[in-house]
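With one protein chain removed, the remaining protein chains of the complex are shown where they sit.
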Amino acid sequence: MKKKRRLALRTIILTVLLAAIFYTLYANLTKDTRKTAAVGEEAPDFVLKDLEGKEHRLSDYRGKGVFLNFWGTWCKPCKTEMPYMENQYQQYKDQGVEIIAVNAGETDLAIETFAKQYQLSFPIVVDQTGEVQKAYGIYPLPATFLISPDGKIVDYIEQSLTEDMIKNYMERIKP
Amino acid sequence: MEKVKCECGHINPHGTILCEACGKILDEKINQNDLLDMRYEGSARRSQTYNKTIIDKVWNFFSSVKVGVTLIVVTLIASIIGTILPQEGNLSIQIPVNQYYEERYGWFGKIYYTLGFHDLYGSWWYLLLIASIGVSLVICSLDRVVPLYKALKNQKVTRNSGFLKRQRLYSEKQIDYIDGDIAIVKERLTKKRYKVMEENGNLLAEKGRFSRWGPYINHIGLIIFLIGAMLRFAPGFYVNEALWIKEGDTLAIPGTNKEYYLTNHQFILELYDESDGDVYKEALNQKGGVVKNYQSNITLYKAEASLPGEKPKLHKLEDYQIQVNKPLKFDQYGIYQSSYRLNEIAKMTFSLTDKESGQTFGDITIDLTNPKENYDLGNGYRVELMSYFPDFQIEDGKPSTKSSKPVNPAFAFKMVTPDKPQGEVSFAAIQQTIEPMGENKYKMSFKSVDTVNYSGLTVRKDLTLPIIALGGVIFLIGVVQGSFWYHRRIWLKQENGVILLAGHTNKNWYGFAKEIETIVHGTKIPVPVDQTLLKEKKSMEGQGGKSVG
Partner (left out) sequence: MVELSGNLLFAAFIFYLVAILFFGGAIRQKKGLEGSPYQNKPVRSGKIAMTLTILGFISQLGYFITRWIAAGHAPVSNMFEFITFFSIMMVGAFIIIYSIYRSTVLGLFTLPIVLIIIAYGSMFTKNVTPLIPALQSYWLPIHVMTTAAGQAILSISFIAGLIYLIKTIDASASRKKQFFLEMILYCINAVIGFIIIKLVFAMMNYQAVFEWVDKEGNTSTLKYTLPAILGPNEWNLLTAGRMEPILEMPAFIEAEKINTVIWSFITGTVLYLLIRLITRKKTAQLFHPFVKKINADFLDEISYRSVLIGFPVFTLGGLVFAMIWAQIAWTRFWAWDPKEVWALITWLFYAAFLHLRLSKGWHGEKSAWLAVIGFGIIMFNLVFVNLIIAGLHAYV
């Protein structure tokens, strides 16, 4: 076998093997990172009912900025930030910003009690099956997504929010 | 690199040790008195001859069996380490992983965790080890099988006498008239399923050449197996989800993108009892209950497309009873009965009771998945459910819930009665009643609980299975091919009135020697002698007869 051909053949084989190894290592290392809905992508559409039984479809809110917040009554930071959210909601709801608070599948009673206690006026919907949480790839609560009026995810915040932060965020997504 | 022309006329690749055709020694470096190394028929292993560029150096490194065996041994030792403490993937715990190892196994657990051994088989270096074995498999095989194939293809019937003399089984004898014997031997060889070739009165009898390819076949099997394992990470090939579904629920099957839904009608758990057989009595007494069967009676549905959160329209596909070892298979998915959780509280019933007289004024049953706010008992008696905490705890002096699972339910009731129209507030948890407004006249006494069972199902889709199975089958074929058959060759050469007989096999020399014996039995052709035994004897005599056998 000619020397050149041998070298070419060996190089090809080694390259293929190397590529396979890199692919495997890379895929293995990234498989565990939960695929949180990425910034810049279109926000996954969903349909959830609120406590009155009315359906809320995310795509219906096109043209408005959506402050999408995932919460639960057992989550302490959620309780802290709810009043701030309510305050800013009052400021911004006439400026075209909507809050959709997705509860992680608790009983109506618990949610209602909570909403009454904190006097929340923004739409609260219930993710009974956990499908929406899964679609957005979140696990720890609270989690907030900022969605622009044309339906794209502008930002994703995992931590608890101060009132200032909420104000800033709402500025960013107002149409 | 020049090729080498042997005196027999055949042109061999550079670096060939024994001529492919006649077996003459081409490499002067070989000791003239040793038995020949026949492992690769004396062919030029490419990696030993070309070593210039970095590509060649990498190639040569991986083509070494020593490197391959070292990789196997290192993998072996690494695998042992992962069994010392349970791996993260096989645990089901609530607390964070790093805490778990330290808490449970002390300083040893802490070190184990820090070094990453808790997830050893998924670690990058372990994967790299396996990958290296894969690379070694490919290169080792390619490096050897091509020259071996060529050498076995090019071998001639008439071999160089030096070649024959240096085979392990060899004999020679001066004989005059031999043709009749050769005919007998030919017939016997053919009967023993040898392929006999003749040339100028010389014989080559060969059988079982296919077994030489066994190792290379099994290596191919392993490579296919590894490819299958690698494809696991490719999107769409592998789904592994858990579905906890309680009796009565209809849920989307995770991992199917809401394409399929499942209703759990009933979960059944059976234990063995006496009717199953007297013979088990003692074992059952000792163990206190052995599970006989557990299953989920389900209905499978296909769903129309829907968004997350939406409830789609369902079309029934089939009813099935999922048991362990009997999964539900549909489309490319399999649903397996993996585990269960019994007796989770679903409903709780309380009675509105006058504390002093004990008189009750009606029962309320609270559905923990959807508790109502108001329960009207009639006659002016009413219970309001002010709040409900599924997993009750006191935080900062106030009641709250730890999670949304009804593990430790607690309720805040407002009891409205004709004599107490403003209502009394009572807080009821498991085994405690708190009356925050002072002494009440009434209380909600706990009456009964309805439980429900959860069925633990695993949803699985694995398109790599056929590939992995194929790899396994090919591996087994290769191993069997190489282990249970032998490549045997017998050469018979007539030269100047001398008969030379030589034999070579890759395994089971004893059996082979015996076979040759029966073939030449009764003829003048000499029985070959195992030259290694001769050499041992000689070396023993030289050392003064130290006993070896």
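Note that the chains take the letters A and B in the order they are written out, and that residue 1 is the start of every chain.
By our rule, a contact is a pair of C-beta atoms (placed from the backbone, for glycine too) under 8 Å apart; a residue touches a chain by one contact, two chains touch by 3 or more.
If you're wondering where the values come from, they're calculated on a predicted model, not measured in any experiment.
Shown chains touched by the undisplayed chain in the intact complex: B. Check B:58, B:386, B:425 or B:480 against the missing chain and you find that the one touching it is B:480.
In the complete complex, the hidden chain is touched by one of B:86, B:312, B:399 or B:526, namely B:86. Considering the complete assembly, chain B touches the hidden chain via residues 39, 65-66, 68-69, 72-73, 75-76, 79-80, 82-83, 86-87, 89-90, 104-106, 120-121, 240, 272, 276-277, 279-280, 282-284, 286-287, 290-294, 323-325, 327, 334, 336-338, 458, 460, 465, 468, 472, 475-476, 479-480, 483-484, 507-511, 513-514, 517, 533, 536, 548-549.
Throughout what follows, only the chains that are shown with their structure count from here on.
For the pair chain A and chain B, the distance between mean C-alpha positions equals 37 Å.
Of all residues in chain B, only 1, 13, 46, 50, 53, 55-56, 58-59, 122, 124, 127-128, 131, 134-135, 138-139, 142, 227, 230, 233-234, 251-252, 254, 258, 306-310, 368-373, 385-391, 395, 400-404 touch chain A in the complex they form.
Residues 1, 3, 6-7, 10-11, 13-14, 17, 20-21, 23-25, 27-29, 31, 44-48, 57, 72-74, 76, 104-110, 112-113, 125, 127, 129, 131-132, 134-135 of chain A touch chain B in their complex.
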